[in-house]
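Every protein chain of the complex appears in place save one, which is left out.
We call the chains A, B and C, going by the order they appear; numbering starts again at 1 in every chain.
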Amino acid sequence: MPRKMTINMGPQHPSTHGVLRVILELEGENVVGSDMEVGLLHRGIEKLAESMTYQQIVTLTDRLDYVTSMTNNITYVMAVEKLLGIEIPPRGEYIRTLIAEMQRVVNHMMFVGIYAMDLGAITPVFQTFRDREIILDLFEMISGARLTYSFFRVGGMREEIPQEFFDKTKDFNDKLLGMIAEYETLLTRNRIFRARNIGVGVVSKEYAINCGLTGPVLRASGVPYDLRKAKPYLMYDKMDFEIAVGDNGDCYDRYLVRIKELKESQKIIAQCLEQMPSGASNCEDYKKYKIPKPFKVPAGEVYFSTECPKGELGFYIISDGTKSPYRIKINSPSYINTAALSGMIEGALIADVVATIASLDIVLGELDK
Amino acid sequence: MEGDKKLSLFEKIFFIEIIKGHLLTLKYMFGKNVTVMYPDEKRAPVPKSRGIHTFKLESDGTERCNACGLCAKFCPSNCITIKGEKVDGKRIVTQYDIDITRCIFCGMCVDACPKDAIAMVEEYEISVYNKDEMNLDQQGMHKYSSRVPS
Amino acid sequence: MKKENLKNMNDIGAAEALKKHFPSAVESAELVNHEAVVYVRKDDIKKVLAYLKEKVGFEYLFSITGVDYPDRTPRFDIVYHLKTLEHPLQLTIKVKVEEGTDVDSVYDIFKSANWCEREAYDMVGVPFKGHPNMTRLFMWEGFEGYPLRKDFPLYTEDK
Partner (left out) sequence: MEVILGIAIILIKILTIFGVTMFIAGWTTWVERKIIGDMQFRVGVERTGPYGLMQPMADGLKLFFKESIVPDGCDRVTYELAPVLALVPAIMSIAIVPFAGSADSFKIFGQTPFIAANINIGILFLFAWSSLSPYGMIFAGWSSNNKYSLLGALRSAALVISYEIPFGFSIIGILMIVGSLNLIDIVNAQGSYHWFIYRQPVAALVFFISIVAETNRPPFDLSEAESELVAGYFTEYAGMRFSLFFLGEYIMLFVISSMFTVFFLGGWHGPFISYDVVNNTWVQAIPGIGILWFVIKSYFIVFVYMWLRASLPRIRYDQMMSFCWKVLLPLSILNIFTTALLNLDKL
């Protein structure tokens, strides 16, 4: 009769991506049971939002998933716009599409680097951070910040984007495929990397749907569901791209899905830049929603979600006709993916647990809200 | 998926993919470093960068602020304290404090100001030894005024 | 309401078809700002969700949340969000719950309900009957009050 050992992975552990606490029951190094404790980064964003005006909440969304602030901003402002019934001009939509895809590139670069780091390869993280810096500089050029942009506002955006931004994005985009090839040289075909990934943390199609997994994790399990195709928003119905779908639902497929999405994002960015129309980028009566004056939102409710790099980020907003939302519920991808972790690491080794957590690409700021 | 092909026997025996990886790191070794040697050498500041706050001044050196309090009202983290009084029929600001420890540098005070009296300059080295110095008062709001075009 | 018909439906069509199928269990089905909102009687929630999953193909439950209306009886709404993966259809299903009573857990139908229900319990204090581990998710054990209730203070005096 082997004796079990309980080991406490996190909240302070190099590879739990923040303050996730995983309690593992071990037999030797094999996981026989696991439990999770979250909430160590809970800041009560949903409660705070109830006391803030609709414009101010943009700053809170920056701090959800701090790797992809831009897409959080876009999702939130689009949810409010849907509630208000505002349409923004095509240039504004193209800019949002472009920036959402750039943010996806940033996120997936981060994923590749951090994932490799958790598997013990230390160079990819520097490769990806080197290249990510270029996009961060571009974002800083338009918004003035490098991480918490607060760039998009209800009805438009904070400032007009200079032409220099598009030119530099094009330069970057032309080099992007070469950068991805560099990351792949060190990882994709490497036999140690493959041995660590293939068949690890397998999620079946049924389990993935039943647990409500989203994003690359869902697609790696063979479910071709991507909100950009399923419920096209912004300009995605005009873009020519493919959904990356995996076969086995293991860590390796999750990695490959993200690499494929990087390449698809490259295509979308190129198309956005090519088709970028001129004209206004903010909605017609943008002055009404500009900052010094809080605006009222008609009573009602809306659920709006977009395909963020990590999966489906949704804002469920109930409005009672005042300047602040009555209730906001944030449906975040990291949260829903982490909830299914216990089922994925059953019977795995500790090294596999690390790989599986990393392959979910979680950010605790988003999980704990 | 595309990368899922099995390693061929040739690749397996001669470590082709591992050798490729090693050649890449060797290439990096003789390539250029990307490190910015921070205290000696700084990134070129981005003009729009949201750093420390400062007052925009009129050409005669007076503050534009008329203490309307919209910046304090719109600050998401409630870190601005502002007081004003009427002197010679003109409202002037008498107390202006920004608690930098609470500030999230979102730039909403700048957007909110109807008088265009407050700006953010690209100064990011704002750490101090004493926590009390993290309070930006009216005096401190003049420190970088020369950096913004009036 | 059948799986094959979903193709030609929109959200509100699906909601109305659901009302037709469960005339007694579904209290109302209406469109609120583009969202099809279905109010279901509290005792029938499990039956309705199981039907939606097994027979109709709303197999993807991604959010459960509680909303507090302090001036209303019953006081709370529990909101379920469901969608299909083949078609762009989405349903918002709501249950009215009075303070002090509980709702049936749907954990045995949807595994995703595990944390979602715990969070709803943690935030508004509506317990779910039949959930294997009905404890707080974000707040620590022994935390008093439920943060997302409207009567929970936003600021407290510093001591």
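Just so we're on the same page, a residue touches a chain if its C-beta (ideal position, glycine included) is under 8 Å from a C-beta of that chain, and two chains touch if they have at least 3 such contacts.
Just so it is clear, the structure is predicted and the values come from calculations on it, not from any experiment.
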Touching partners, among the displayed chains, of the absent chain: A, B
Of A:121, A:180, A:220 or A:339, the one touching the omitted chain in the full complex: A:121
Contacting the left-out chain in the complete assembly, out of A:192, A:230, A:276 or A:299: A:192
Interface residues of chain A (partner: the chain not displayed): 5, 7, 13-15, 29, 116-123, 126-127, 130, 186-187, 190, 192-193, 195-196, 349-352, 354
Interface with the unshown chain - residue positions in chain B: 18, 21-22, 24-26, 28-29, 31-35, 37
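As a working rule, only the chains that are shown with their structure count from here on.
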Centre distance in Å when chain A and chain C are each reduced to the mean of their C-alpha atoms: 25
Distance from chain C to chain B - Cα centre to Cα centre, in angstrom: 42
Contacts with two or more other chains, residues of chain B listed in rising order: none
In the complex with chain A, residue positions of chain B that touch it: 1-4, 7, 11-12, 17-18, 20-21, 24-25, 28, 34, 46, 48-50, 70, 74, 76, 104-108, 111-114, 120
Residues of chain A defined as touching chain C within the complex: 38-39, 42, 44, 46-48, 50-51, 82-83, 207, 209-212, 214, 223, 225, 230-231, 298, 300-303, 312, 314, 316, 318, 326-327, 329, 331, 335-336, 339-340, 343, 368-369
Interface residues, chain C side, partner chain A - complex: 32-35, 37, 59-63, 65, 67-68, 79, 81, 85, 88, 90, 92, 110-112, 114-116, 123, 136-140, 147-148, 152, 154
